[in-house]
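The block underneath contains the structure these notes are about, expressed in structure tokens.
For this view, one protein chain was removed and the others were kept in their places.
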Amino acid sequence: MVATAILGASGFAGQETLDRVLAHPELELVALGSDSLAGRTADALDPRLARNGHGPLPVFVPNDEALGADAGLIFCCLDNEAAAELEPPADTVVVDLSGAHRLVDPAVHAEWYPGPGANGDWCYALPELDPPTGPLIANPGCYATAALLALVPIVDAIAPGGIVVDAKSGVSGAGRALKESSHAAAVLENVSPYAVGAHRHAPEIGQVLGFPVCFVPHLLPVRRGLIATCYVEPRGELRPLLEDAYDGSHVVSVLPAGQVPDLARVQGTDSAEVGLFEDSTTGRAIVICAIDNLGKGAAGQAVQNANLALRLDETAGLRLSGVLV
Amino acid sequence: MVATAILGASGFAGQETLDRVLAHPELELVALGSDSLAGRTADALDPRLARNGHGPLPVFVPNDEALGADAGLIFCCLDNEAAAELEPPADTVVVDLSGAHRLVDPAVHAEWYPGPGANGDWCYALPELDPPTGPLIANPGCYATAALLALVPIVDAIAPGGIVVDAKSGVSGAGRALKESSHAAAVLENVSPYAVGAHRHAPEIGQVLGFPVCFVPHLLPVRRGLIATCYVEPRGELRPLLEDAYDGSHVVSVLPAGQVPDLARVQGTDSAEVGLFEDSTTGRAIVICAIDNLGKGAAGQAVQNANLALRLDETAGLRLSGVLV
Amino acid sequence: MVATAILGASGFAGQETLDRVLAHPELELVALGSDSLAGRTADALDPRLARNGHGPLPVFVPNDEALGADAGLIFCCLDNEAAAELEPPADTVVVDLSGAHRLVDPAVHAEWYPGPGANGDWCYALPELDPPTGPLIANPGCYATAALLALVPIVDAIAPGGIVVDAKSGVSGAGRALKESSHAAAVLENVSPYAVGAHRHAPEIGQVLGFPVCFVPHLLPVRRGLIATCYVEPRGELRPLLEDAYDGSHVVSVLPAGQVPDLARVQGTDSAEVGLFEDSTTGRAIVICAIDNLGKGAAGQAVQNANLALRLDETAGLRLSGVLV
Partner (left out) sequence: MVATAILGASGFAGQETLDRVLAHPELELVALGSDSLAGRTADALDPRLARNGHGPLPVFVPNDEALGADAGLIFCCLDNEAAAELEPPADTVVVDLSGAHRLVDPAVHAEWYPGPGANGDWCYALPELDPPTGPLIANPGCYATAALLALVPIVDAIAPGGIVVDAKSGVSGAGRALKESSHAAAVLENVSPYAVGAHRHAPEIGQVLGFPVCFVPHLLPVRRGLIATCYVEPRGELRPLLEDAYDGSHVVSVLPAGQVPDLARVQGTDSAEVGLFEDSTTGRAIVICAIDNLGKGAAGQAVQNANLALRLDETAGLRLSGVLV
């Protein structure tokens, strides 16, 4: 069993990480960090934990204490600023779910994120396409994950210019903090483009692809789930590239021709669906990827990255079947 | 007062047209056509009509009878097949809300629509940009309206290739007919790309612009409202072109820089909001248009077109202020 | 024209009141009060106001200044605490949309509300059933309005014990303030009983009926609209009592037997629907009332009360037809 700590467990990503750690056959929670919940038991975050019958409930400790808990694995669910200040212990696998260590170029980092951060010794890791190469892992952003799952396998077979990624996410992607834009009266019966032309996940996508893409996120009246509709100009057959990339994957499915990725089928899971279409009037290709923003887009991928770094079964502790209807 | 008939009044577009005709100062309803509701009073469609205190309720008649009612204005809210068969009476303004007469090229029409139809003597009319030139008016589709309001004013200042229109619509856009895709269990907590690469509004948009665009519609868990996010490569200043096009319009607003079009502000109205943004990483321009799919996207625009054809006040009977929150 | 001031215009009820005042043929806005928006123009609250073409936009002033603006009519949309401190100018009609002056008994008031408040010189007024008797008007709460429209006309024909009011409201009823319970991630795909057995509108309903009722509110994943399902034990015919009470009303409709009140038909309006049913297994009667919580449940009723107090047309400025689908 790998001793595991979570920092910043009180947000959505932290709570989802906790769920997966508790269900993981090879991980043992040794420290549950949250400055706001320190001293309280885990059911303060999720009342269901009080009735899991698995013995005494974990108690929240301050994040600093969790960091020093001598864990072999740390999930960092802190905000960008706090994560940027993190000094990872030696000989520890750290998966940072924030954006603090995603961007390699310090100048680009400084443009989009506060604090020092930047990539340094961290590796940006997307399990299916670019697995972790070291113990310090920058977990991809939710939008970037969906866009990259759609685009990385075909990057050499599409024109590098003119790529558009139009993405739509459920409101949990915006986090648990109270904001005007997350008020239900602003979200219900609405769909809201935001950070138009200026979202942090655009340079992250561009960094992996090697060229910039035009990316616009939209907020949906949906609790969880994210879909990225990607428009590209093909320069060859794309379907075999996608199918090869995810052949044998238990996480990412390439759908048969004509079948559209469906949010309902990936909600509550760590899996992803990818669909490929041709536009009849322009010949462009449309690649659509659906994930759960908190699953494959955050906590699920973090656990998957940790499994790879620790040489555990890649899908241990993941949720691969979900709840439909 | 212009004697007015509605054919196919029992669908969403027909009901909304009825609402506007009853509130219109210059139109007088003389025939309310619906084969399915023939013989029943109008409150069978909308119980609120029973309490409007405006005298006896109109009674539905078969569509054929409504067509022969000697009206000076006919709104045709029939389906594509029935509308294609319509033989318009002489000396009558007819606004066809279906797709039967939108496509000019008979070969293109035949590819996308059943029945004869095609454009013939009909004029495709978008009031702000391309007002009606004759009495037989093909009212634009909802997606086409949003895309064209965003793109027509700037068409000469953008690259004709690589345009992407990613549109999202409320479920009323799919009509009142019962379909699996309109079942609430399929719509709630979901967003569904559909007819990917093969939607009838793509050739309609392309016909007006003069070149094809890549268009994908998505179904939202929203009752009404539609947003089109349009991605273009600019070849000059776009904002002045948009502002000039809608200067003085009481229907279409160009928002100040930085303000995002909002579904909530146009729902239940016949107005439109257009916003312009620059993508910081690619230099592309993003033009977003929000409308109510049943207002500016259907019945409101139909009434606006009728007003122009009849030389009435352009906005008579329109809903220009809405309900917020 | 009656010079009109609004205090606390930046919340939902204030914004809705502003909408109605601007559309009212006999009211002229002379002061728009909001401490948080003071100095800004009205489009800071609602961008649509910038394009109404009705001349210069009103500018927000501090609430104190609005109070001293020598208006003949004041709408007080302040919170309970601030409204309780209000010292109304002489010879002014004041409609208080808060709960500060609803409860007559000071002891009961003190149990449910902070600050002095209580009823004093104020009259609790529900236009159809209990019109204002003086210039200081306590506007009923949204839940109380729906319950009382259902129950007051039949109060002498039902058993006073065992009445249950189970109410469900859209999230705008909880106000614009940011709260965990209004976060979209808590509201979507959920329905939440709250303040169970202990909501302020319970004593308000009981005060009017003359006996206590058991009232539980629930929060819906809906933007606006409220339905109260009321369960009573009948002691005679109820339908004629309801029909008599609302005979000739342009605001409240009693639906024919078998027809269920519908949120969609009252959303965005100041009207109400009441339906009466018999329970086949117990003989109890079920009276259901649907309103828009911000219309008949707040701003619409406030304007209606002001109209009556000022001897204007009762429905001047009200929204009586809405937007369906």
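Think of it as A, B and C in the order they're written, each chain with its own count starting at 1.
Just so it is clear, contacts are C-beta pairs under 8 Å (C-beta built on N, C-alpha and C of every residue); 3 or more make two chains touch, one makes a residue touch a chain.
Since we're looking at a predicted model, the values are computed, not measured.
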Residue among C:Gly14, C:Gly99, C:Pro140 or C:Pro221 that touches the chain left out of view
C:Pro221
Among C:Ala202, C:Leu241 or C:Val254, single out the residue that touches the unshown chain.
C:Ala202
Which residue from C:Gly39, C:Gly134, C:Gly162 or C:Pro256 sits in contact with the chain not drawn here?
C:Gly162
Can you list, in ascending order, the chain A residues touching the missing chain?
12, 15-16, 19, 23, 46-48, 51-53, 172, 188-189, 223-224, 250, 253, 255, 259, 262, 265, 267-268, 294, 319, 321-325
List every residue of chain C that touches the chain not included in the displayed model.
161-162, 164, 166, 168, 170, 185-186, 189-194, 196-198, 202-203, 206, 212-216, 218, 220-223, 225, 227, 229, 231, 233, 260-264, 267, 275, 277-282, 284, 286, 288, 325
Touching the hidden chain in the full complex, which residues of chain B are there? Just list them.
12, 171-172, 176, 178-180, 182-189, 221-224
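FYI, only the chains that are shown with their structure count from here on.
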Using the touch rule from the top of the page, what residues of chain C touch 2 or more other chains?
12, 172, 188-189, 223-224
